[in-house]
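Missing here: one protein chain of the complex. Every other protein chain is in place.
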């Protein structure tokens, strides 16, 4: 079947230079109205045309009826960070209409539902009204679905006016509705009718166009929570204790979706358990119990959940229990902005709990990495016998990213130092010493552990969060305590070698200025780097992927004259941690930090650094 | 009534130089055996003789039957820190006998219960057996009390052998038993009989003696939990939510003891409520509710409790609710060493909670200060509209300290910016703006608040941990969020000016080396300072009494060439915080830190610094 | 035409809140309306009420009524402790708490049981929809066994019975209602507000977005078809003569007198039910639970049970208005204490 290729028919007015594959579309709708389907359909169609694209969903913390925005960045150069500028705005919501109109860049385009009878009052933009209600009605959709299909109108109109292939849209709908004929036909009908209407009634006056490229080959689109869940499954997850919380819920829900498919035994029994706990205290408690008993065990939550887990994670740290904790961060403190993104939990994870503690943290920047860290986190946790955090965020967890396909693990599972019956039999001979749960046989601070179910009569020990000696016997002895804490700290040094190394982007010929960042701000920083370069400021960029910091980071800081630590929080938390870590380099590190709930933009990074450099 | 003054009768053997008022006594007993009474009696008697003295109780985390030690430092020079050396050991417990014997310094003295039939095997110490069972039996005490009075035997023997006034002992017993004739007589009888027995049967061979001085005048003996409770009462505490936990329990229990006496109204009604909550989550929740509603409100807990309170304290931070949280610290992480002391919770309090947070912390070093910070904490919390921590520890909270009497508050209560009906009426006129809960009228980041019960029809507002605008309306707006968080951070700057200033001890003529410490390590650091001076290393010492740090601290660091930050934790937590706070000075600050559950000693401080200086 | 006002001199408008941001048709919205109506009809001055909630769609709803009352939207599952501390500040204030089934019966189970035990003087409304609304439809603790939801599969557990938990936990007022029965909701609310002590009302309140499928326990349709009031309830404020009473046959009505002299009149329907008997309450709840019924009405009341403020021997004036002179004991007392220290 061939659909008309509207792009070919798209004629720009005389003298207008086309702007191809390089703009942002923002759609303002009402949440709970199904606009999510329309928006991802648009985005996916562009992706299938080979054009780099990414969507950021800006939604309120409620279920239905409030303004919500979806921004699609289309970038031939592959810049996928959020931009503050909106060339194309689709205004579907009377409540946010004024704001949406104001948001259009001069020279930009406004599409709007023509039933909104509010003043537009701008003559510096192109305006296209859309007969949304009429076309929705004409679709023949039952009235209960009328609102939903209404949002397909703008998909059709935009497809026509920007030159997005209708067959790519069909493809996207097919994907979304998992091949179900009826909804596909219904929605595609609306899209086609709307495109048709636009072709017949609207005259293209703006310069924006989508044209096919080949830049999305070898990529998939997915979100970080799906990636994390799948990565965990390929890491062999066996136990998940969780409690619903935005933006982490879909991580556990994805585990619930895939695990039964991928991990049934030949009798149809499950080789895993996912337990929705009564709260986060129980979720982490179960996960720690399972990790203690030798299961690959995890929980997923967000800031308030981590706060509640504080005491329990301290127990896992002290009793040396492997467990993986995903923090899909939203904006705190407190309930904060539950549907917004940020990087404000770094310090808390690093130091979590009373007493002296340090925790290992993995920080993915995109879904491919979320998948990778999903399985690696178990290896690291079992190797270190410690809780390991993975710090994601709402932007990564819930937005659709253009990302490399998931890579099958390239290393065998590392179950760490675990002993079964036979190992215990040969232990004394092999190591020339009696086994004890907390004896540091290898001198790396990591002892050998046994787990319940080991039937060897000398396998059992009593685990506790209180002071104990090498043989797990209760002890208040001062020397034992110091020995124990220092050994545990030593594991943190071992962690430096185990954790994923930072990623470095260097300017050819070297740069005086170093940038350091972590996680999902990568896109913004990379884009800013190009802009800075264009402004005559070459920089090198290191993206930290874990704490504690590897030695590469020490070198990077030492080898640069000024280092900007760029992050999405108020207090410059990584900057604080690096200052403590490298006091000798403290003066050269400059914090570039802010948080307002939105993903970082290149413009903000560039402006901050240029302002500093101008000093 | 006059009692014989054994000290006068105390004749030292020929050639032995007396060592007067300068040694440590350690008593090894079984816990739950009433030895606490004997030990404090000894200590108090020495105190009443005018000799500086302090006791450290080293007890296990159980109720009855395990080894426990009590160390009494007697110091004519007023050095009251723990010492590692024990000149005099009283061994009452067969289970710890070998260790107790080994602990006696060469040249020292061992008193022991002669029913312990274990080898002593030392000829470098003086040994005095005591017929404990016999004398206890002879006391005529009923058999149920026999074990308790047995411990009075060593009180009598030591009194005789060291020259401690028996009438001071009677005084101490009278105090302990609140004047109750019967137990006083019973115990005093044993003491006297034991002293008598010693006079008749033991020959003084060692040089240790207690002699009267006048160095305890103007001091009282008490513990930090009692002081904190009383300070809170004089600060006008109205609500206490608490949950039992060692070593904090006696703080709330003291509130329960004194409040009904001091704060009944004329009809016998209580102007306060102390609620034993079902757990720490509820304790802090109640305290925050009460603080929100305008009561002077507090909770007291220890590390595990603070961990559990993490989420709620973040709410108080975000919603700007005044509340005071006493953390009487024990040793973590996790359940750790519940009956041992340390300073391991500093970083956690400073950063507590997800998202960007900073908290104000008061850190008393002795009971007098615990009292003072007890009332001040409310003033600061209500002024800042924020949670305020007071970080005490087991050493301060549960040990008896020689301390200055409690000083009546020298400032009127500061209830902060609170508005009642009349204030609201005049607000607009006064400030030329409409009142809004979060409007920063004064430009100091601190808005004006109203509380429930205010009957003005415009007084009410809706409090939440989510984003909101200046008028307390829900908001997800990015600018609102950033504005809000930055304003809250500004309060932290205001706090620098409100908090108690550091205490400084300067060497005349100035010193190159600065020492920084906080809380209960003061005694050890002061003593070490004298020892360092004697070794030719003059130092200045600043004891930080609050975080955030005052400007004085910045200057102190700047004005010294090397600064040792001395603390009782593994990771050098204050050092970390100061490094972040003064990155420009980071290289000159050296961490001197360790934790083993015991109070710090001067020797350790001296050795650490000398070793560093030798580098 | 002058706007109508109640005896407090206020219009109904003055009892409203901000516009709801909940879904259209959500049961929680209709409960908010009844709260407004009850407070208006009881002539309560809004400043005398303090609102509390946890986190959830239900817990948002205090924004949507009584704007002139203070409110605290707390943490998930922790409304009870916040309310406990706050309400002791001024015992003349009445607490009005709104929570969800998740907020109360899963994460909040512990605090719920304890606020019941302490008999804090507040109305505690559970807007019970069997799911977590705000996080998009996971099973809550009150979901019925066998309930199948889109992403969640089938619930294998028996539901937590909030009323039973309250009764055996020592509550002094326990009721169950249905958001689809606004008249009963309103009368129960009035009685609960006037009751001195903790008044639990467990209101089945359908979630139209995630758990309103026909046949499901928490749906409108099932509720409408199955709700069975155990009596017809009317609240009669103390100032009114109980003329109503005369309209009934003897034996047909049960009259419960509250501490302020107001009355709850319970008109007998099918069964003879005595809400002042703990045994009866436990029995009817057990029956309801085992047979998945929706019996509504006032299940248990003990108007005389001491409240938390009574237990703490608090005065009837507001503690939060005390000043330094009441709060800081005299210098002499401290001298005496110093003298008593060793």
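Each chain gets a letter, A, B and C, in the order it is written, and its residues are counted from 1.
The criterion applied here is as follows: a contact is a pair of C-beta atoms (placed from the backbone, for glycine too) under 8 Å apart; a residue touches a chain by one contact, two chains touch by 3 or more.
Here the structure is a predicted model, which is why all the values come from computation and not from measurement.
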- Task: Give me the visible chains that the unshown chain touches, in label order.
- Result: A, B, C
- Hidden-chain contact residue, picked from the options C:17, C:110 or C:275: C:110
- Contacting the left-out chain in the complete assembly, out of A:61, A:297 or A:539: A:297
- For the chain left off this view, which of C:90, C:161, C:181 or C:202 is in contact with it? C:161
- Task: Could you tell which one of A:433, A:460 or A:611 touches the chain left off the display?
- Result: A:460
- Query: Can you list where subunit C touches the absent chain?
  - Reply: 106-107, 109-110, 113-114, 117-118, 141, 156-158, 160-161, 164-165, 168-170, 278-279, 282, 286, 290, 306, 311
- Name, in rising order, the residues on subunit B that touch the hidden chain in the full complex. 32, 60-66, 243-246, 249, 253, 256-257, 276, 278-280, 304, 334-335
- Contact set of subunit A toward the excluded chain (per top definition): 44, 47, 172, 175, 220-222, 230, 233-236, 238-239, 241, 258, 262-263, 265, 267-273, 275, 277-279, 281-297, 311-312, 315, 319, 375, 400, 405-406, 408-409, 412-413, 420, 450-457, 459-466, 473-474
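The working rule: only the chains that are shown with their structure count from here on.
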- Task: Answer with line, ring, star, complete or other to describe the graph linking chains that touch.
- Result: complete
- Compute the distance, rounded to whole Å, between the mean C-alpha positions of subunit B and subunit C. 44
- Query: In angstrom, rounded to a whole number, how far apart do the mean CA points of subunit A and subunit C lie?
  - Reply: 40
- Message: I need the residues of subunit C touching at least two other chains; which ones are they?
- Response: 75
- Task: Provide the list of subunit B residues touching at least two other chains, using ranges where the numbers run on.
- Result: 311, 315, 319, 464-466
